[in-house]
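One protein chain omitted, others in place.
Coming up: subunit A.
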Amino acid sequence: MRRRRHRQRDDRRGAELTFDVLIVGAGHAGASVAIHLRQAGFTGSIAILGDEPELPYERPPLSKDYLAGKKGREDFRFRSAEFWAERDIRLIAGERVTTVHPSSVHCAAGRELHFGQLVWAAGGRARRLPGAYAIRTLADVDALKASLPGATRILVVGGGWIGLEAAAVLATAGKQVVLAESQNHLLARCSAALLSDFLLAQHRGHGVDVRLACGQLDPVRFDLTVAGIGIEPNVEPLLAAGADGNDGVLVDEFGRTSLPNVWAAGDCALHRNRFGPDRPVRIESVQNAADMGACVARAIAGDPQPYAALPWFWSNQYDLKLQTVGLSHDHDEVLVRGDPAIGKFAVIYRRAGRVIALDCVNNTRDYVQGRALIERGVRLDGALLTDADRPLKSLLET
């Protein structure tokens, strides 16, 4: 695969193009695949196809600094246009793949692109509510920001990460925010009740009217509605082509799908995670997208290494810095380390006696030192783990 094949052909009339590696999706996963392929010395032709008319950019600021006006549009591109050009990574923007064939894809606008290897890094699309703004793309947030000046009362639907981050930004901007969550606690999918309760108190303390176990509210009572109700993985064209999967596309430890020469990485990739439960999972995070992308790139470049990166995640709300390491799926025990009342603590998740994840609030030290506890799968006494005066690092030394 290292040999340059000179297969890139630009037939202007037929608009037919061929790439040794065609990457579908211009987010963290897609960018990571391309960057790591070149770092590994891969000299074949590479293209990144994205469905937005944008240079590849990071999504996390959309619900944080970009929404808050602290970062401009050009402040969170992965790389400059020159960077991609210098490395001969072709960017094809504003194209969406509708059909996947054994060695080509068909785009919505009619274009046909041929590939040697296809990397599916198409992520997900926001679930949308009629009349509500979503927060998934730059265009989504530009539209939301354009209508904010005239809005006072804002309904945020969904008490997950995106809903909470948006509520924090909007409340800080002086808006009257009602946050409606259908479950009876915040972050219902992923966090312990203790963290949910802490965040609930924080948001209420900042003036957000949080309604739990909340049915549909009348949107007429609000100037605008923001929906943060999750994503649907963009995998339909792959599944239609026969790839295994359902809520995501199934991949092996190297990121290979069940289709020949087709790989997948990032939010849409259903995989068995070394740190997760004993079943395939999808992980929606920057870390997973970037590291899986790197894993796929190494395999394509001829140096396959099984995906084994430790998951981590972060969120910023008000002055709170939330950092998570590990995956808390199927935990059977929750411990608290430190004091939620002073706003600095960690929630430790265990399964069968082993530490599997930590949610850390304003507590980078435990976030950092907790990594080793998870990686080594150690069994430790709960009283030691919850003694906040004892550094987690020191527990491994005993």
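A few comments on the model shown:
Throughout what follows, contacts are C-beta pairs under 8 Å (C-beta built on N, C-alpha and C of every residue); 3 or more make two chains touch, one makes a residue touch a chain; residues count from 1.
Keep this in mind: contacts and distances are computed from a predicted model.
Within the choices "2Fe-2S iron-sulfur cluster-binding protein", "Branched-chain amino acid ABC transporter permease", "Xanthine dehydrogenase small subunit" or "CoA transferase subunit A", the name that UniProt assigns to the complex's undisplayed chain is "2Fe-2S iron-sulfur cluster-binding protein". Across A:R73, A:R371 or A:R390, the single residue that touches the chain missing here is A:R371.
Summary of contacts with the chain left out: across A:H206, A:K321, A:R354 or A:R390, the touching residue is A:K321. Only one residue from A:P60, A:G116, A:P304 or A:P340 touches the chain missing from this view: A:P60. Contact with the chain that does not appear here is found for just one residue of A:R79, A:R125 or A:R390, A:R79. Against the chain not shown here, subunit A presents residues 28, 35, 38-39, 58, 60-61, 75-80, 82-83, 86-87, 286-287, 290, 312, 314, 316, 321, 323, 364-365, 367-369, 371.
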